[in-house]
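Yeah, one chain of the complex is gone here, protein chain that is, but the others are all in their spots.
Moving on to chain A:
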Amino acid sequence: MCSTGGDDGETLLNPKPPLPEKGTLCRKCKTSKAQVILQIKDAYCKECLIALCNHKFRAILGKSRIFGNEQKSVLVAFSGSASSLALLKLLSDAVAAGPSHRRIMACPKIIYIDEGALLGMSAEERLTKCKEILEVTAGFGFPAYAVPLNVQESSPVDIRNYEFHGNTDDKLISLFESVSDTTSKLDLLNRLRCNVLSSCAQQLKSPLVMLADNSTSVAVKILSGVSLGKGASISLETGFSDSRHSDVTFLRPLRDFTSKEATIFSIFSGCPKPVFVPSLLTLSKMDSSIQRLTEAFIVNLQNEFPSTVSTIYRTGEKFCSTPSNQPCAFCLGPLDTMHKSCSALEATDFSRELSTGKKPESSCGSCDCKNKLRSTLVQTLCYSCRLIARSVDNPELLPSTVLENAREAQSFSKMKSQIAEFLISEGE
């Protein structure tokens, strides 16, 4: 039929309406001159914007009922960005006792992940970045820690005494060199960051980790996540709370804030200037990775149609995830790789079988132990982690916890198949 398809076009994106005129009064207090325009037409003065952001932040924490009467330790992942600064500022206001508001019973600690090894930064440059991070966070009065991005377990240290070791860096570098494409590298980086944060939170006895994801980055994560095959775990990676890691819950309290709101709040509320910390994504070409392309796509579309980010992010709110009793060995998300008839996964495996004449990921017997490890590993991974595992040339370089999880899951499934005929219910 027609190339534009059948059932679309009923709702068109709304193009940009004209901006409010200069000298407009703040829509909240209606007395001061507005200083900033949020979301197309909402003009606010400085005081009202600060009040609005603080209110929003308290509301989302209050609604979640995470903080009760007992003090809870919270690890704040700090990247140096304006959003992380806004998060710190909001949190420090919320934990300070105010006359009109109840205190949020949180005890914040700051953590900075040093990824300099991946980018080939010199020791001097990396320590300078740490110093800059220390300078901007010192004013908040919370303890600050630093940890190098690492494949294996690593311990956070006080940021003032931070140092790193060449041999742990070498492992990280050889793992990333073994990955063939940038898309997988970025996705791998994401998983490693989560693992580092979760292990640091455990060591620092924080049951909570706060991330500074704003609605713009959430929208990018939703759309790129779909392209990376993460349908089943997308609500965990973009929702308010993520409890995949058993002892640690990840929170995204800024997911209601656009990047503009967060940045302007950080300026208005007198936060220090953000620290620029380069990452793998920095200066990469637009067509180098799915994540970078998606970001550019959404930012451009948002310019033309200002409801893009909010629509995508609201769609994402309606997703949820089903807990599975056998989580993925890498991301700990639901295992979505059961063969269902007439599914994309089954169809792809069928195509591969037809085009090569052999079963996909079949064990290769005794010929090559690298592929043997890969085939064991792949069976215990979710769809999107499989994509990463396939692009890693040497799977032995992956974190040992992942390999252990995989071996454990494999031996359990072997045990299960041995007793299968005596099991009564399917579920357990």
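Observations, loosely collected:
We take it that a residue touches a chain if its C-beta (ideal position, glycine included) is under 8 Å from a C-beta of that chain, and two chains touch if they have at least 3 such contacts; residues count from 1.
We adopt the following convention: contacts and distances are computed from a predicted model.
In the listed set "RNA polymerase II transcription factor B subunit 2", "Integrin-alpha FG-GAP repeat-containing protein 2", "Cytoplasmic tRNA 2-thiolation protein 1" or "NTF2 domain-containing protein", the entry agreeing with the UniProt name of the missing subunit chain is "Cytoplasmic tRNA 2-thiolation protein 1".
Among the residues A:Gln39, A:Ser343 or A:Ser400, only A:Ser343 touches the chain that is left out of the figure.
Across A:Thr308, A:Thr376 or A:Asn405, the single residue that touches the chain missing here is A:Thr308.
Shown as candidates are A:Gly80, A:Gly116, A:Pro156 or A:Gly225; the residue that touches the absent chain is A:Gly225.
When the whole complex is considered, the residue among A:Ile290, A:Ala329 or A:Val402 that touches the unshown chain is A:Ile290. Mapped onto chain A, contacts with the missing chain fall at residues 1-13, 181, 183, 222-223, 225-232, 234-235, 287-290, 293-294, 297, 301, 308, 311-312, 314-316, 318-322, 336, 340-348, 350-352, 354-357, 383-384, 387.
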